[in-house]
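With one protein chain removed, the remaining protein chains of the complex are shown where they sit.
Then we have subunit A:
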Amino acid sequence: MERRCTGSEVKGVSTGTTILAAIYDGGVVIGSDSRASIGGEYVSSKTINKVIQVHDRIFCCMSGSLADAQAVTKAAKFQLSFHRFMERPPLVIAAATIMKELCYKNKEDLQAGFITAGWDHRHGPQVYVVSLGGMLVSQPVTIGGSGSTYIYGYVDAKYKPNMSREECLQFATNALALAMGRDNVSGGVAHLAVISETGVEHVVVPGNKLPRFNHE
């Protein structure tokens, strides 16, 4: 059987991961698994949190090389913190653009991709994807990381626009659980953040409480 090449010959610790974000009616859910591995053979952390808060209502999920991703999110957080001198909180697209600028200008050296999701006063809930080379795209639902390959079909079939908060949370948890079940470099717990106008809620679903599917 031909070796599936995910295109991630990553040096050092890689997040080899599953990340996703989806818009529901009134907010957005962003989530990830919690496994960090070295070369797909050793799990260096079972409980790493890949959902990083870069501002009050803006979160990022990282994939690819962990070191690169952490460096970029730290830089983005720093730049966004200057917005405390403005009247209103930053737009989600501002955060996404900062990540994109960093990824695009340093595309030779970096190997990290991001999903940025959040809520702002102008456009409400939004999800942006910054890919490896620095492309920035807005989508209602998006998945990323090595585990995402296995859930493209599930997400295409099950995502509906304008879901309720509970439906979207269940959808995201199911998608993460399915990806973690098939991808050997995704696993651990599911970290989720639900962001809306009223606030942010963190949800952690431990491995044994994840939904089970038939024949695992």
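By our rule, a residue touches a chain if its C-beta (ideal position, glycine included) is under 8 Å from a C-beta of that chain, and two chains touch if they have at least 3 such contacts; residues count from 1.
Following the convention adopted for this analysis, contacts and distances are computed from a predicted model.
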Listed names "glutathione transferase", "Vacuolar protein sorting-associated protein 33B", "WD_REPEATS_REGION domain-containing protein" or "Proteasome subunit beta", matching UniProt entry of the absent chain: "Proteasome subunit beta"
Candidate in contact with the missing chain, chosen from A:49, A:70, A:97 or A:149: A:149
Residue among A:80, A:96 or A:179 that touches the chain left out of view: A:179
On subunit A, residues whose C-beta touches the chain left out of the figure: 1-2, 4, 141, 149-161, 174-175, 178-179, 181-182, 213-216
